[in-house]
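One protein chain omitted, others in place.
Chains: A, B and C, in written order; residue numbering restarts at 1 for each.
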Amino acid sequence: MSWMLPESFSTFGGDIDRIYYIILWITGIAFFLSEGILVYFLFRYRHKEGRKAKYVHGNTRAEIVWTAGTALIVFIVGMLSIGVWSRVRTQLPQDAMEVIVSAKQFEWNVTYPGQDGVIGTEDDFTKRNEVHAVVDRPIIAYLRAEDVIHSFFLPDLRVKQDAVPGMETPVWFEATETGEYVVGCAELCGLGHYRMAGTLTVHTAADYQAWEQAEIQAAGQ
Amino acid sequence: MTTDAMALERGYMPGMRVYNLKLGMWVFLLSEVMFFTGLIGSYIILRFAHPTQFAEPGVVLNVPLTAFNTFVLICSSVTMVKAYAAIATGDQKGLKIWLLATIALGTFFVGIQVFEYIALAQHGFVPMASAYAAEGGALYGSTFYTMTGFHGTHVTIGVLCLWFVLWRAWKGAYSADSLGGVEIVGLYWHFVDLVWIILFTIVYLI
Amino acid sequence: MDPQPAQEAAMEHAEEHKDPPYFLVWGVLFILTILEVFFAFTGLPKFWIATGLIIMALWKALLVAMYYMHLRFEPRRMWILAASPLPLAVILVIAVLTEF
Partner (left out) sequence: MSTAEAAIGDRTAAHEHVDHDIPFIRKYVFSTDHKTIAKQFMFMSLFFLVVGGLLAMMMRWQLGYPSQPMPGGAILPETMAPGGILLPEFYNSLVTMHGTIMIFFAIMPLLVGFFGNLLIPLQVGAPDMAFPRLNMASFWLAFPAGLLMLASFLVEGGAAGAGWTSYAPLSASGEYTGVYLGQQLWLVSLTILGFSSLAGAVNYITTVINWRAPGMTWFRLPLATWSLFITSILILLAIPILAGALIMLLFDQTIGTTFFLPAGGGEPLLWQHLFWFFGHPEVYILILPAMGIASDLIANGARKPIFGYHAMVLAIIGIAFLGWIVWGHHMFQSGMNPMLGTTFMVSTMFIAVPSAIKTFNWLGTLWGGDIHFTTPVLHGLAFVSMFIIGGLSGIFMASTPVDIYIHDTYFIVAHIHYVLFGGSLFAIFGGITFWFPKLFGTIMNERWGKIHWVLTMIFYNLVFFPMHSIGLQGHMRRLYDPTQYEYLEPLQPMNVFITISAFLLIAVQLIFVVNFFHSIWKGKKAGPNPWNANSLEWTVPSPPPHGNFATVPVVYRGPYEYSSPESDEDFLLQTTPPRDQQQPEPHATPAPEGA
């Protein structure tokens, strides 16, 4: 039972988590405040012989206070969120690596640019359920789907974006540490939804070079 | 407590100053508005998203014929409202005649639409993607038949209701101060006409 | 169960002094329809054709609602009731259109 988020390994992961914790504080306070008052009233004003309830119909000032108060709080939360959201979703990074992630029941096919570094040429090569990226270097994945809607989910990097057939949705991230991370499918996509898993391998630039060369060789044969 | 005294004389508080049947019909028509919003809205959105899937006006659809059909439906609205006006002045004969006229025009409208469907289908303009062979794309067929089809169904239901009202009129069920049935079937009928006015413009002319 | 429209019909007649001009409205609808058809095929830019046609269509729809559905002779709250779904319809279509 924990309200903490697992460690995040992407550049914007921290911002997302910060907003989460801010909201956790705000709602936490709101929670203990309202539930506390509730319980206190229940105890304080429980039925006793001869007690007669106050005969009041409300209080306009109180109404204004909590209306305005709540409005202000949610407004602030909204404003905080907009910043991160537009950073994550509305601006794609320059000089990023590019791959095409094409989802289908129940696998992720990742197409890499290959030698020329351009996608859509014949030297591209495709790996099944394997995403490879370089640490501290942004990468854009162009999400496609061949059959139904899937959702490209990298829990450790705070990335989630649906892959919709008939659309190409770009999603980007920048890993901050090398290692192996899980790729999951977050949108119900059929009986194999639960096992539509892949891996994200984040290399150092050098390792990535080596791996890419090896793959190109393999594709060559 | 003067308000209560007044309320007492009035009996139930008629919040709309409109009798139940009529209010109920209006309320129902609001939901009909949203229903056609769903269909027409989807058409607008899909067409906006995929212009190439749709043909220019007049290329596939037969505009003159449908324009004439629109005219027929408008006429049926006049006859309907005349039926109402007739009974409002207690004119039983007028009521029956105008109702019959409305039924005739409504049936005629549906007839022309069926004829139009057959003609279109022969040119490969069909709802299903697999067999679609006309200009534009399958979305055109899908949306066209769904929208006009549901409107046609509404007209057909309207005609059936009109038959029922006519039958009751024959039994002398209506009079100048009891014309609820005639009025609400009229409301429905005019609404269906109204929807067609929009459909004709959006589907056939734009 | 249902109070007969007697008093209510009476009220209506009180407000609407004589029969509304049903046939006049019919004439206008007829002319507008013809105008629409011709306007649709004047080679104007698509945008203008669309706006022009929609204006005419809404005009016709309004005529039907006002005169044939007697909205003109109903209490104002009926107007509000009748207009209530329109904003929602607009919101839905506009919002989704911004997608594309």
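Here are a few things to note about the model shown:
FYI, a residue touches a chain if its C-beta (ideal position, glycine included) is under 8 Å from a C-beta of that chain, and two chains touch if they have at least 3 such contacts.
Only a predicted model underlies this, so the values are computations on that prediction, with no experimental measurement involved.
The chain that is not displayed touches the following shown chains in the complete assembly: A, B, C. Residue in contact with the omitted chain (choice from A:V84, A:I119 or A:V135): A:V84.
Interface residues of chain B with the unshown chain, by the touch rule above, are 1, 3-4, 7-8, 10-16, 18-20, 23-24, 27-28, 30-32, 34-35, 37-39, 42, 45-46, 49-50, 53, 127-130, 137-139, 141-143, 145-146, 150. In the full complex, chain A makes contact with the omitted chain through residues 1-6, 12, 15-16, 19-20, 23-24, 26-27, 30-31, 34-35, 37-38, 41-42, 45-48, 51-59, 62-63, 66-67, 69-71, 74-75, 77-78, 80-82, 84-86, 88-90, 105, 143, 147-149, 151, 153, 155, 158-167, 169, 182, 184-195, 197.
Contact residues of chain C toward the unshown chain are 1-2, 84-85, 88, 91-92, 95-96, 98-99.
In this text, only the chains that are shown with their structure count from here on.
Rounded to a whole number, the gap between the C-alpha centres of chain A and chain C is 47 angstrom.
Computed centre separation for the pair chain B/chain C is 13 angstrom, with centres defined by C-alpha atoms. The set of chain C residues that touch two or more partner chains is empty. In chain A, there is no position where the chain touches two or more neighbouring chains simultaneously.
Interface residues of chain C facing chain B in the complex, by the touch rule stated above, are 1-6, 8-11, 13, 19, 22-23, 25-26, 29-30, 33-34, 36-37, 40-41, 49-50, 53-54, 56-57, 60-61, 64-65, 67-69, 74-75, 77-78, 81-82, 84-86, 88-89, 92-93, 96-97, 99-100. For chain B in complex with chain C, the residues that touch the partner chain are 12, 14-22, 26-27, 29-30, 33-34, 37, 41, 44-45, 48-49, 57-58, 63-64, 67, 70-71, 74-75, 77-78, 80-82, 85, 88, 176-180, 183, 186-187, 190-191, 193-194, 197-198, 200-202, 205-206.
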